[in-house]
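Shown here: the complex without one of its protein chains, the others still in place.
Now for chain A:
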Amino acid sequence: MSATSVPGGAERIRQGSSIGQPLTRRDGPLKVTGRARFAADHLPPGTLHAALCVARIAKGRVTGLDLAAAEAHPGVVAVMTPGNAPKLARHPDQKDGPFVFRLDLLQDSAVRYANQPVAVVIAETLEAATEGARLLAPRYEAESPRIGLDAGTVFTPPAIGVGEPPEEGRGDVEAGLGAAARTVAATYETAAQYHNAMEPHAAVAVWDGDRLTLHTPSQGMAMAQGRLAGLFGIRPEDIHIESPYLGGGFGSKGMVSGPQVLACMAARLVGRPVKLVATRAQMYGPMGHRAPTRQTLRLGADPDGKLTALDHHTLTASSAFDDFFEPSGGVSLTLYASPAIAVRHEAVRLDTGTPLFMRAPGEASGSVALESAVDELAQACGLDPLAFRLANYAEVEPISGRPFSSKALRECYRQGAERFGWAGRPLQPRQMRDADGLLVGWGMGTATFPALMFEGNARAELRADGTGTVELGAHDMGQGAWTALAQIAADGLGIPLERLTFRMGASNLPNAGIAGGSGHTATAGGAIHAAGLDIIGQLADLATNDAASPLYGAGNAGVEARGGRLYRRDDESRSERFEEILARAGRASLSGQGKASADPAAQKAYAMHAHGAVFAEVKVDPDLGQMRVTRLVGAFAAGRIINPRLVTSQYYGGMIWGVSFALHEHAAMDPRTGRFLNDNLAAYHVPVNADTPAMEAILVHEDDAVVNALGVKGVGEIGITGTTGAIANAVWHATGIRVREFPITLDKLLG
């Protein structure tokens, strides 16, 4: 066995039969027949049920719990509080890495945000645990919470997002604004949002001595192992996580959350398996969220509509006790050409849970402000919004000056506009009506998301019967990894998909990196591809050095694998079945390993982003303000497309989230108490089918020889970016009213 490393672009992908095919989900039948076992479906013998008791204040401390009442409730086995919680090997506030966030694990009586767990009741039934938690009726010493962007003291955080600088730029923005023929200065507000994955955070924890088995949804099993190992003082390899299916994650399952750890602590306390499933409301607090933002943009343009300056200031919020700062300004660094760009972030600290990564963190909130402001400036210049964007097309990454590894954005604009029928759009608002008298508006936005890659590993086996196995600890959040990664694996081994055994979703498989940052296909897929290369390399060695093979003497570089055969590159008539090569060599199987990570040299030399253009049509009732998105066309270029059906679904999902961002999502909190007013799916609106328009996603061809071995960019998050701004711009075009506070609700359009 030898390890093969595939830095970006070093090896080109072979032609295969699986990549590029619009296969349906391989796990689909399991899911629609209920046979796919999600974390909460597990109930090992002897399992007890745990329920969280959460704080109903946002700041202060717990002064008492009615332990007697809870313990006396029939079925209650134990109540875990700071007084009896198992000791941890390290304090959960200790930070020792970029992805380690502080957790509330019953270490003391302090309350840092509403819905913070303050006790766990463990019982024979879920009903008993739930009632026991209610009976605890915590007493508090409450302080006034800081809620809302105006509540805290403004400061400049040392870093935003994942270690990015809070201030970046080049050129003289003030001079650019001073010289501009037209300027726009506007402030946009985006609301706090919660991930609301359909599947709640669930954990079924089973201890065997110092070994832990945990069924829990995870976007990053290896990171979870590391975090849990540190907290419990055990080895990561003694923690086994099963996470074959997630009912959505969207960033909220990237890092193990407090309640998931509490399940493990509870199982330790009672010496039996424990199942803990957070309620919907309990997911509003300890699982992260998208922080609110207030973004002020100042843009200037010359008489031809070319940007002279772009200033993007973001005010956002983190929790009182930890750091995550929504990097909203990042989009302004890469999207439009301007001689002067300044991006700054400031923040306040609020008495909420710590905000975290939420689908397109930074890009989603930043894009809506930037795309709105660009639309406002286009209007001020008397230019069509698409013409304005083309006039300010960034041929190189504006701040760094680096070339793009690939950028088919111009083609996205062209194809999207054509399909949508953008030509002929009136420049002025409130010009179009439908047959029923509803106002009609058209708007557009540019989509962008970086092509990220993490470090991933995979192993593969090819057997003498021509079948193969590929396995790695990859994650399927619903995006289709079970299918797309298997397609890459089949092609990597050069065998048809039906001869492949593909395994993923467990932590005892090679660490495939996190499913986040839209980088999982590049990372896990890259590792799979490398593992396949390792095996095919060994196979080629056997064949080309064997005088009995038709490939004898072809040399390692001179063959390619497909359909279970090795072919000579320069002579397709000479080929041999894998089975024959292995049989003659007397080998029962070959094993290979692969590893993939971003190529630092390529990253330094190139800017790598996916791009897209989204066009939206909205209709608005002129008197009643009620609005509806009626059409969305998104054209996206994201490198090689592994499975067009799944990618289309990802784009649809992203665009629907854009509808949600523009018109619906808003976590309402009472500023007096810090408690949520809509921590349920009846009141926290996301789009339903009737809100979901006719949608089209165009997969624009893009070759990228640099970004990574497979040439793939991410598709998971880009759909939100661009879409929200396109809808906001369409609402303006329909009504003439520019709403700068999101979500756009009907009361803001009544005029």
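Just so it is clear, a contact is a pair of C-beta atoms (placed from the backbone, for glycine too) under 8 Å apart; a residue touches a chain by one contact, two chains touch by 3 or more; residues count from 1.
Following the convention adopted for this analysis, contacts and distances are computed from a predicted model.
Missing from the rendering is one chain, named in UniProt as "Xanthine dehydrogenase family protein subunit M" (options: "Response regulator transcription factor", "Xanthine dehydrogenase family protein subunit M", "histidine kinase" or "ABC transporter permease"). Residue A:134 is the one among A:26, A:134 or A:419 that touches the chain missing from this view. Note that of A:160, A:378 or A:663, the residue touching the chain absent from this view is A:663.
The missing chain, though absent from the display, is touched by one residue of A:61, A:170, A:584 or A:685; that residue is A:685.
In the full complex, chain A touches the hidden chain at residues 56, 74, 127, 130-131, 134, 436, 438, 619, 621, 623-626, 628, 663-664, 668, 670, 672-673, 675, 677-678, 682-683, 685, 687-691, 745-747, 750.
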